[in-house]
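Here the complex is missing one protein chain, while the rest keep their positions.
Naming follows writing order (A, B, C, D and E), and every chain is counted from residue 1.
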(Lines give C-alpha, C1' and ligand atoms only; values in the text may rest on other atoms or scores of the structure.)
Protein backbone atom coordinates (compact mmCIF):
# COMPACT_ATOMS: atom_id res chain seq x y z
CA UNK A 1 0.00 0.00 0.00
CA UNK A 2 2.32 2.67 1.30
CA UNK A 3 5.54 0.92 0.41
CA UNK A 4 7.96 3.47 1.79
CA UNK A 5 6.00 4.72 4.74
CA UNK A 6 6.84 4.28 8.37
CA UNK A 7 3.76 2.73 9.72
CA UNK A 8 2.07 2.16 12.96
CA UNK A 9 3.07 -1.25 14.25
CA UNK A 10 -0.56 -2.28 14.21
CA UNK A 11 -0.46 -2.35 10.43
CA UNK A 12 2.09 -5.14 10.43
CA UNK A 13 -0.01 -8.10 11.25
CA UNK A 14 2.24 -10.87 10.10
CA UNK A 15 5.79 -9.97 11.03
CA UNK A 16 8.43 -12.43 12.10
CA UNK A 17 11.02 -10.61 14.15
CA UNK A 18 14.73 -11.15 14.75
CA UNK A 19 14.35 -10.72 18.52
CA UNK A 20 15.35 -14.08 19.99
CA UNK A 21 13.12 -13.87 23.05
CA UNK A 22 9.39 -14.09 22.60
CA UNK A 23 7.76 -15.20 25.84
CA UNK A 24 4.06 -16.00 25.72
CA UNK A 25 1.89 -15.01 28.64
CA UNK A 26 -1.08 -13.15 30.01
CA UNK A 27 -1.31 -9.44 30.75
CA UNK A 28 -1.56 -8.98 34.51
CA UNK A 29 -1.74 -5.21 34.65
CA UNK A 30 -1.48 -2.09 32.51
CA UNK A 31 -0.38 1.09 34.26
CA UNK A 32 -0.37 4.13 32.01
CA UNK A 33 1.71 7.12 33.06
CA UNK A 34 1.78 10.49 31.34
CA UNK A 35 3.70 9.11 28.35
CA UNK A 36 5.14 5.75 29.45
CA UNK A 37 3.12 2.71 30.48
CA UNK A 38 4.16 -0.31 32.51
CA UNK A 39 2.70 -3.60 31.37
CA UNK A 40 3.12 -6.74 33.44
CA UNK A 41 2.90 -10.10 31.70
CA UNK A 42 2.84 -13.42 33.54
CA UNK A 43 4.89 -15.81 31.41
CA UNK A 44 4.58 -18.82 33.69
CA UNK A 45 2.99 -19.30 37.10
CA UNK A 46 4.52 -16.70 39.41
CA UNK A 47 6.93 -15.41 36.75
CA UNK A 48 5.99 -11.87 35.80
CA UNK A 49 7.83 -9.70 33.27
CA UNK A 50 7.52 -5.90 33.32
CA UNK A 51 7.64 -3.92 30.08
CA UNK A 52 7.93 -0.15 29.85
CA UNK A 53 6.36 0.90 26.56
CA UNK A 54 4.61 3.98 25.20
CA UNK A 55 1.00 4.69 26.08
CA UNK A 56 0.48 4.85 22.34
CA UNK A 57 1.56 1.22 21.98
CA UNK A 58 -0.81 0.15 24.73
CA UNK A 59 -3.68 1.70 22.78
CA UNK A 60 -2.48 0.41 19.43
CA UNK A 61 -2.26 -3.17 20.70
CA UNK A 62 -5.41 -2.80 22.82
CA UNK A 63 -3.63 -4.28 25.82
CA UNK A 64 -5.84 -5.05 28.80
CA UNK A 65 -5.38 -7.12 31.92
CA UNK A 66 -6.37 -10.70 31.28
CA UNK A 67 -5.54 -10.68 27.59
CA UNK A 68 -2.85 -12.78 25.95
CA UNK A 69 0.46 -11.13 25.03
CA UNK A 70 4.12 -11.83 24.39
CA UNK A 71 7.06 -10.21 26.12
CA UNK A 72 9.67 -9.64 23.41
CA UNK A 73 13.34 -8.93 24.14
CA UNK A 74 16.33 -8.57 21.82
CA UNK A 75 19.17 -10.89 22.87
CA UNK A 76 21.59 -7.98 23.19
CA UNK A 77 19.33 -6.52 25.89
CA UNK A 78 19.54 -9.60 28.12
CA UNK A 79 22.15 -9.70 30.86
CA UNK A 80 23.16 -12.72 32.88
CA UNK A 81 23.66 -12.82 36.64
CA UNK A 82 24.77 -15.46 39.10
CA UNK A 83 24.46 -15.63 42.86
CA UNK B 1 0.75 -26.55 21.11
CA UNK B 2 3.31 -25.44 23.61
CA UNK B 3 1.25 -22.68 25.22
CA UNK B 4 3.81 -21.58 27.78
CA UNK B 5 6.99 -22.16 25.86
CA UNK B 6 9.49 -19.60 24.70
CA UNK B 7 9.57 -20.11 21.03
CA UNK B 8 11.74 -19.28 18.13
CA UNK B 9 10.59 -16.01 16.67
CA UNK B 10 9.91 -17.74 13.39
CA UNK B 11 6.95 -19.47 14.97
CA UNK B 12 5.18 -16.17 15.54
CA UNK B 13 3.93 -15.32 12.12
CA UNK B 14 1.29 -12.81 12.97
CA UNK B 15 2.56 -10.62 15.76
CA UNK B 16 1.80 -6.96 16.15
CA UNK B 17 4.53 -5.38 18.21
CA UNK B 18 4.64 -2.39 20.57
CA UNK B 19 7.82 -1.04 18.95
CA UNK B 20 6.82 2.32 17.48
CA UNK B 21 9.32 2.29 14.63
CA UNK B 22 8.82 -0.17 11.82
CA UNK B 23 10.62 1.02 8.71
CA UNK B 24 10.04 -0.91 5.52
CA UNK B 25 12.91 -1.44 3.14
CA UNK B 26 15.16 -3.77 1.22
CA UNK B 27 18.10 -5.75 2.57
CA UNK B 28 21.28 -4.34 1.09
CA UNK B 29 23.81 -6.62 2.75
CA UNK B 30 24.14 -9.35 5.34
CA UNK B 31 27.51 -9.68 7.03
CA UNK B 32 27.71 -12.58 9.45
CA UNK B 33 30.42 -12.53 12.10
CA UNK B 34 31.23 -15.32 14.50
CA UNK B 35 28.04 -14.76 16.52
CA UNK B 36 26.76 -11.30 15.53
CA UNK B 37 25.62 -10.28 12.05
CA UNK B 38 25.26 -6.82 10.56
CA UNK B 39 22.29 -6.36 8.27
CA UNK B 40 21.89 -3.20 6.21
CA UNK B 41 18.41 -2.20 5.09
CA UNK B 42 17.71 0.63 2.67
CA UNK B 43 14.55 2.31 3.95
CA UNK B 44 14.38 5.02 1.30
CA UNK B 45 16.71 5.99 -1.54
CA UNK B 46 20.14 6.54 -0.01
CA UNK B 47 18.91 6.00 3.56
CA UNK B 48 20.43 2.84 4.96
CA UNK B 49 19.87 1.47 8.46
CA UNK B 50 22.33 -0.96 10.07
CA UNK B 51 21.08 -3.65 12.44
CA UNK B 52 23.30 -5.83 14.63
CA UNK B 53 21.43 -9.07 15.25
CA UNK B 54 22.34 -12.68 15.97
CA UNK B 55 23.50 -14.97 13.17
CA UNK B 56 20.71 -17.22 14.38
CA UNK B 57 18.11 -14.57 13.57
CA UNK B 58 19.56 -14.08 10.09
CA UNK B 59 19.05 -17.79 9.46
CA UNK B 60 15.64 -17.91 11.09
CA UNK B 61 14.34 -15.01 8.98
CA UNK B 62 16.22 -16.20 5.88
CA UNK B 63 17.59 -12.72 5.30
CA UNK B 64 19.41 -12.21 2.03
CA UNK B 65 20.49 -9.16 0.10
CA UNK B 66 17.70 -7.97 -2.17
CA UNK B 67 14.90 -9.26 -0.03
CA UNK B 68 12.27 -7.12 1.69
CA UNK B 69 12.62 -6.44 5.41
CA UNK B 70 11.66 -4.01 8.15
CA UNK B 71 14.02 -2.25 10.51
CA UNK B 72 12.29 -2.25 13.90
CA UNK B 73 13.30 0.02 16.79
CA UNK B 74 11.74 0.59 20.21
CA UNK B 75 11.06 4.29 20.83
CA UNK B 76 13.17 4.25 24.00
CA UNK B 77 16.19 3.27 21.88
CA UNK B 78 15.94 6.33 19.63
CA UNK B 79 17.99 9.40 20.48
CA UNK B 80 17.63 12.84 18.97
CA UNK B 81 20.46 15.06 17.78
CA UNK B 82 20.68 18.54 16.33
CA UNK B 83 23.46 20.30 14.49
CA UNK C 1 37.89 23.42 30.69
CA UNK C 2 36.54 20.70 32.91
CA UNK C 3 38.52 17.83 31.37
CA UNK C 4 37.17 15.04 33.53
CA UNK C 5 33.65 16.22 34.07
CA UNK C 6 30.50 14.59 32.88
CA UNK C 7 28.87 17.28 30.93
CA UNK C 8 25.53 18.19 29.60
CA UNK C 9 25.29 16.95 26.04
CA UNK C 10 24.75 20.50 24.90
CA UNK C 11 28.37 21.26 25.68
CA UNK C 12 29.55 18.79 23.06
CA UNK C 13 28.95 20.67 19.89
CA UNK C 14 31.20 18.81 17.55
CA UNK C 15 30.93 15.12 18.38
CA UNK C 16 31.08 12.32 15.87
CA UNK C 17 29.33 9.30 17.30
CA UNK C 18 29.74 5.56 16.82
CA UNK C 19 25.98 5.04 16.39
CA UNK C 20 25.58 3.77 12.83
CA UNK C 21 22.12 5.19 12.25
CA UNK C 22 21.73 8.93 11.95
CA UNK C 23 18.54 9.77 10.09
CA UNK C 24 17.99 13.39 9.16
CA UNK C 25 14.51 14.81 9.37
CA UNK C 26 12.10 17.37 10.76
CA UNK C 27 10.51 17.38 14.19
CA UNK C 28 6.79 16.74 13.80
CA UNK C 29 5.76 16.86 17.44
CA UNK C 30 7.14 17.08 20.96
CA UNK C 31 5.02 15.59 23.72
CA UNK C 32 6.45 16.07 27.18
CA UNK C 33 5.26 13.79 29.94
CA UNK C 34 6.15 14.08 33.61
CA UNK C 35 9.75 12.93 33.02
CA UNK C 36 9.78 11.29 29.57
CA UNK C 37 9.03 13.06 26.30
CA UNK C 38 8.03 11.58 22.95
CA UNK C 39 9.51 13.29 19.93
CA UNK C 40 8.36 12.43 16.43
CA UNK C 41 10.71 13.07 13.53
CA UNK C 42 9.72 12.72 9.89
CA UNK C 43 12.75 11.25 8.14
CA UNK C 44 11.20 11.04 4.68
CA UNK C 45 7.70 11.78 3.37
CA UNK C 46 5.28 9.75 5.47
CA UNK C 47 8.07 8.02 7.42
CA UNK C 48 7.95 9.12 11.05
CA UNK C 49 10.28 7.91 13.79
CA UNK C 50 9.30 8.17 17.47
CA UNK C 51 11.94 8.80 20.12
CA UNK C 52 11.39 8.54 23.88
CA UNK C 53 13.90 10.82 25.54
CA UNK C 54 14.09 12.82 28.77
CA UNK C 55 12.24 16.14 29.10
CA UNK C 56 15.65 17.50 30.06
CA UNK C 57 17.07 16.57 26.65
CA UNK C 58 14.15 18.24 24.89
CA UNK C 59 14.99 21.47 26.71
CA UNK C 60 18.72 21.10 26.25
CA UNK C 61 18.37 20.61 22.49
CA UNK C 62 15.57 23.18 22.24
CA UNK C 63 13.47 20.75 20.21
CA UNK C 64 10.32 22.21 18.71
CA UNK C 65 7.94 21.06 16.02
CA UNK C 66 9.13 22.20 12.64
CA UNK C 67 12.80 22.25 13.51
CA UNK C 68 15.45 20.02 11.93
CA UNK C 69 16.71 17.01 13.89
CA UNK C 70 18.32 13.62 13.53
CA UNK C 71 16.99 10.34 14.86
CA UNK C 72 20.02 8.44 16.12
CA UNK C 73 20.01 4.69 16.82
CA UNK C 74 22.82 2.32 17.83
CA UNK C 75 23.01 -0.67 15.46
CA UNK C 76 22.59 -3.11 18.34
CA UNK C 77 19.18 -1.56 19.06
CA UNK C 78 17.83 -2.26 15.58
CA UNK C 79 15.86 -5.45 14.98
CA UNK C 80 14.85 -6.89 11.65
CA UNK C 81 11.44 -8.24 10.73
CA UNK C 82 9.96 -9.88 7.68
CA UNK C 83 6.38 -10.48 6.65
CA UNK D 1 12.11 -20.65 48.00
CA UNK D 2 10.29 -20.01 44.78
CA UNK D 3 12.86 -21.57 42.44
CA UNK D 4 11.13 -20.83 39.18
CA UNK D 5 9.56 -17.54 39.98
CA UNK D 6 10.38 -14.19 38.51
CA UNK D 7 11.18 -12.19 41.53
CA UNK D 8 11.47 -8.64 42.55
CA UNK D 9 15.07 -7.56 42.15
CA UNK D 10 15.18 -6.80 45.83
CA UNK D 11 15.12 -10.52 46.58
CA UNK D 12 18.43 -11.02 44.80
CA UNK D 13 20.86 -9.71 47.31
CA UNK D 14 24.03 -11.30 46.11
CA UNK D 15 24.03 -11.24 42.34
CA UNK D 16 27.08 -10.78 40.18
CA UNK D 17 26.03 -9.37 36.83
CA UNK D 18 27.42 -9.63 33.32
CA UNK D 19 27.10 -5.87 32.73
CA UNK D 20 30.67 -4.63 32.26
CA UNK D 21 30.10 -1.17 33.62
CA UNK D 22 29.44 -0.73 37.31
CA UNK D 23 30.28 2.79 38.40
CA UNK D 24 30.21 3.52 42.10
CA UNK D 25 28.89 6.85 43.27
CA UNK D 26 26.44 8.83 45.35
CA UNK D 27 22.82 9.58 44.53
CA UNK D 28 22.49 13.30 43.83
CA UNK D 29 18.78 13.46 43.08
CA UNK D 30 15.72 11.29 42.58
CA UNK D 31 12.95 12.70 40.41
CA UNK D 32 9.91 10.49 40.18
CA UNK D 33 7.52 11.02 37.29
CA UNK D 34 4.18 9.31 36.82
CA UNK D 35 5.83 5.94 35.99
CA UNK D 36 9.47 6.73 35.17
CA UNK D 37 12.01 8.23 37.56
CA UNK D 38 15.28 9.98 36.82
CA UNK D 39 18.10 9.24 39.23
CA UNK D 40 21.34 11.18 39.11
CA UNK D 41 24.49 9.56 40.49
CA UNK D 42 27.78 11.40 40.91
CA UNK D 43 30.47 8.87 40.01
CA UNK D 44 33.44 11.19 40.51
CA UNK D 45 33.69 14.88 41.36
CA UNK D 46 31.61 16.76 38.80
CA UNK D 47 30.80 13.62 36.81
CA UNK D 48 27.08 12.87 37.07
CA UNK D 49 25.30 9.96 35.39
CA UNK D 50 21.53 10.06 34.78
CA UNK D 51 19.49 6.86 34.93
CA UNK D 52 15.87 6.53 33.81
CA UNK D 53 14.34 3.67 35.79
CA UNK D 54 10.88 2.72 37.03
CA UNK D 55 9.41 4.41 40.09
CA UNK D 56 8.96 0.88 41.36
CA UNK D 57 12.71 0.30 41.28
CA UNK D 58 13.33 3.54 43.17
CA UNK D 59 11.07 2.27 45.94
CA UNK D 60 12.46 -1.25 45.85
CA UNK D 61 16.04 -0.03 46.21
CA UNK D 62 15.06 2.75 48.62
CA UNK D 63 17.04 5.28 46.61
CA UNK D 64 17.41 8.68 48.22
CA UNK D 65 19.69 11.64 47.58
CA UNK D 66 22.90 11.27 49.51
CA UNK D 67 22.90 7.48 49.54
CA UNK D 68 25.49 5.29 47.84
CA UNK D 69 24.62 3.63 44.52
CA UNK D 70 26.10 2.17 41.38
CA UNK D 71 25.28 3.18 37.83
CA UNK D 72 25.21 -0.06 35.83
CA UNK D 73 25.39 -0.19 32.03
CA UNK D 74 25.63 -3.13 29.62
CA UNK D 75 28.60 -2.73 27.25
CA UNK D 76 26.33 -2.99 24.21
CA UNK D 77 24.51 0.15 25.41
CA UNK D 78 27.65 2.29 25.43
CA UNK D 79 28.48 4.36 22.38
CA UNK D 80 31.74 6.14 21.67
CA UNK D 81 32.12 9.69 20.39
CA UNK D 82 35.04 11.85 19.41
CA UNK D 83 35.33 15.58 18.89
CA UNK E 1 39.57 0.01 48.69
CA UNK E 2 39.16 1.79 45.41
CA UNK E 3 36.06 3.78 46.33
CA UNK E 4 35.66 5.63 43.07
CA UNK E 5 36.87 3.01 40.67
CA UNK E 6 34.91 1.29 37.98
CA UNK E 7 35.23 -2.30 38.83
CA UNK E 8 34.79 -5.63 37.26
CA UNK E 9 31.26 -6.80 37.92
CA UNK E 10 32.63 -9.84 39.69
CA UNK E 11 33.73 -7.61 42.55
CA UNK E 12 30.14 -6.65 43.32
CA UNK E 13 28.86 -9.70 45.05
CA UNK E 14 25.88 -8.31 46.83
CA UNK E 15 24.17 -5.88 44.49
CA UNK E 16 20.45 -5.35 44.26
CA UNK E 17 19.63 -3.99 40.84
CA UNK E 18 16.87 -1.73 39.51
CA UNK E 19 16.21 -4.04 36.54
CA UNK E 20 12.64 -5.27 37.03
CA UNK E 21 13.12 -8.62 35.31
CA UNK E 22 15.27 -11.23 36.96
CA UNK E 23 14.38 -14.68 35.67
CA UNK E 24 15.97 -17.64 37.39
CA UNK E 25 17.04 -20.59 35.31
CA UNK E 26 19.74 -22.97 34.17
CA UNK E 27 22.39 -22.30 31.56
CA UNK E 28 21.68 -24.49 28.54
CA UNK E 29 24.57 -23.42 26.32
CA UNK E 30 27.41 -20.94 26.08
CA UNK E 31 28.60 -20.06 22.58
CA UNK E 32 31.57 -17.73 22.54
CA UNK E 33 32.27 -15.78 19.37
CA UNK E 34 35.26 -13.58 18.71
CA UNK E 35 34.08 -10.90 21.17
CA UNK E 36 30.38 -11.59 21.79
CA UNK E 37 28.97 -14.73 23.41
CA UNK E 38 25.45 -16.14 23.27
CA UNK E 39 24.22 -17.69 26.47
CA UNK E 40 20.97 -19.63 26.57
CA UNK E 41 19.14 -19.94 29.87
CA UNK E 42 16.11 -22.16 30.40
CA UNK E 43 13.81 -20.21 32.72
CA UNK E 44 11.01 -22.77 32.82
CA UNK E 45 10.48 -26.08 31.01
CA UNK E 46 10.79 -25.38 27.29
CA UNK E 47 11.20 -21.62 27.81
CA UNK E 48 14.70 -20.57 26.80
CA UNK E 49 16.05 -17.02 26.88
CA UNK E 50 19.06 -15.99 24.77
CA UNK E 51 21.51 -13.37 26.06
CA UNK E 52 24.22 -11.72 23.98
CA UNK E 53 26.97 -10.67 26.37
CA UNK E 54 30.73 -10.15 26.18
CA UNK E 55 33.09 -13.13 26.27
CA UNK E 56 34.71 -11.30 29.16
CA UNK E 57 31.48 -11.52 31.18
CA UNK E 58 31.19 -15.25 30.47
CA UNK E 59 34.64 -15.73 31.95
CA UNK E 60 34.04 -13.36 34.85
CA UNK E 61 30.83 -15.14 35.86
CA UNK E 62 32.29 -18.58 35.03
CA UNK E 63 29.18 -19.47 33.07
CA UNK E 64 28.95 -23.08 31.95
CA UNK E 65 26.14 -25.23 30.65
CA UNK E 66 24.25 -26.81 33.50
CA UNK E 67 24.96 -24.08 36.00
CA UNK E 68 22.34 -21.84 37.60
CA UNK E 69 21.93 -18.29 36.27
CA UNK E 70 19.48 -15.42 36.00
CA UNK E 71 18.42 -13.67 32.82
CA UNK E 72 18.18 -9.98 33.72
CA UNK E 73 16.33 -7.41 31.59
CA UNK E 74 15.59 -3.73 32.19
CA UNK E 75 11.85 -2.99 31.82
CA UNK E 76 12.52 -0.38 29.13
CA UNK E 77 14.06 -3.13 26.98
CA UNK E 78 10.94 -5.28 26.99
CA UNK E 79 8.46 -4.94 24.14
CA UNK E 80 4.97 -6.37 24.02
CA UNK E 81 3.41 -8.19 21.08
CA UNK E 82 0.01 -9.66 20.39
CA UNK E 83 -1.15 -12.11 17.75
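Note that contacts are C-beta pairs under 8 Å (C-beta built on N, C-alpha and C of every residue); 3 or more make two chains touch, one makes a residue touch a chain.
What you are looking at is a predicted structure, and each value in this text was computed from that prediction instead of being measured.
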Check the whole complex and report which displayed chains the hidden chain contacts.
B, C, D, E
Among E:17, E:30 or E:63, exactly one should touch the missing chain; which is it?
E:17
Those residues of subunit D which, in the complete complex, touch the missing chain:
17, 19-23, 38-39, 41, 43-44, 47, 49-53, 57, 61-63, 67-83
Touching the unshown chain, subunit B contributes residues 31-34, 36-38, 43-44, 46-50, 52, 76-77, 79-83
For subunit C, the residues touching the chain missing from this view
3-25, 43-44, 51-54, 56-58, 60-61, 70, 72, 74-76
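In this section, only the chains that are shown with their structure count from here on.
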Using the touch definition from the top, what's the fewest steps needed to get from subunit A to subunit E?
1
Out of B-E and A-B, which chain pair has the most contact pairs?
A-B
Specify, in ascending order, the residues of subunit C that touch 2 or more different other chains.
17, 19, 33-34, 36, 38, 43-44, 47, 49-50, 52, 74, 76-77, 79-83
Indicate which of the five shapes (line, ring, star, complete, other) describes how the chains touch one another.
other
Could you list each pair of chains that touch one another?
A-B, A-C, A-D, A-E, B-C, B-E, C-D, D-E
